[in-house]
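All protein chains of the complex are present and in place, except for one that has been dropped.
And now, subunit A:
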Amino acid sequence: MDLSSQRQAVDGQVEVAFKVNGTAERLRVDPRTTLLDALRERLQLTGTKKGCDRGQCGACTVHVDGRRVLSCLTLVAMVEGREVTTIEGLAEDDQLHPVQRAFIECDGFQCGFCTPGQIMSAVAVLREGHATTDAQIREAMSGNICRCGAYPAIVEAVKQARS
């Protein structure tokens, strides 16, 4: 009986194979490791930020198979076989993603700590296609807290990137 596709070793570690920004990765991890910690501590992808680490602030937002999720509440063992996109994976060579450009042009941030999460959310909002009005954009972006209060410029950036 194949109880598990991911065999747990005697030392308690699990192996997980997944793609990050198009690159195949294979890690041996303590099952407690979150996707956020794996990205930051094991793969040195520190663009994804740890804010609350409790699923309340959105700073750790990444895409898994194209959907925005919170990497702080995702165990990395659970992304076996999946494709993860982080803020580092948005630009193509020297060309920033249109949403990244819009955040710069609209001043969509102050301290910048929440910005990678804001941008990953905004890219998803445009792809999801449910937000047209300002109110709808604010609702669609409500899972990303900005302690500096750059919200009006964030809404402007989402609108500019859409057009």
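Methods note: a contact is a pair of C-beta atoms (placed from the backbone, for glycine too) under 8 Å apart; a residue touches a chain by one contact, two chains touch by 3 or more; residues count from 1.
Methods note: contacts and distances are computed from a predicted model.
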Record-based protein name (UniProt) of the chain missing from this complex, from "Phosphoribosylformylglycinamidine synthase subunit PurS", "Na+/H+ antiporter subunit E", "Xanthine dehydrogenase family protein subunit M" or "Amino acid/amide ABC transporter membrane protein 2, HAAT family": "Xanthine dehydrogenase family protein subunit M"
Contacting the left-out chain in the complete assembly, out of A:Thr48, A:Thr74 or A:Thr115: A:Thr74
Residue, one of A:Leu43, A:Ile119 or A:Ala140, that touches the chain absent here: A:Ala140
Hidden partner chain, residues of subunit A it touches: 1-6, 8, 12, 14, 30-32, 34, 53-55, 58, 61, 67-70, 73-75, 77-78, 80, 121, 124-125, 128, 130, 138-140, 142-144
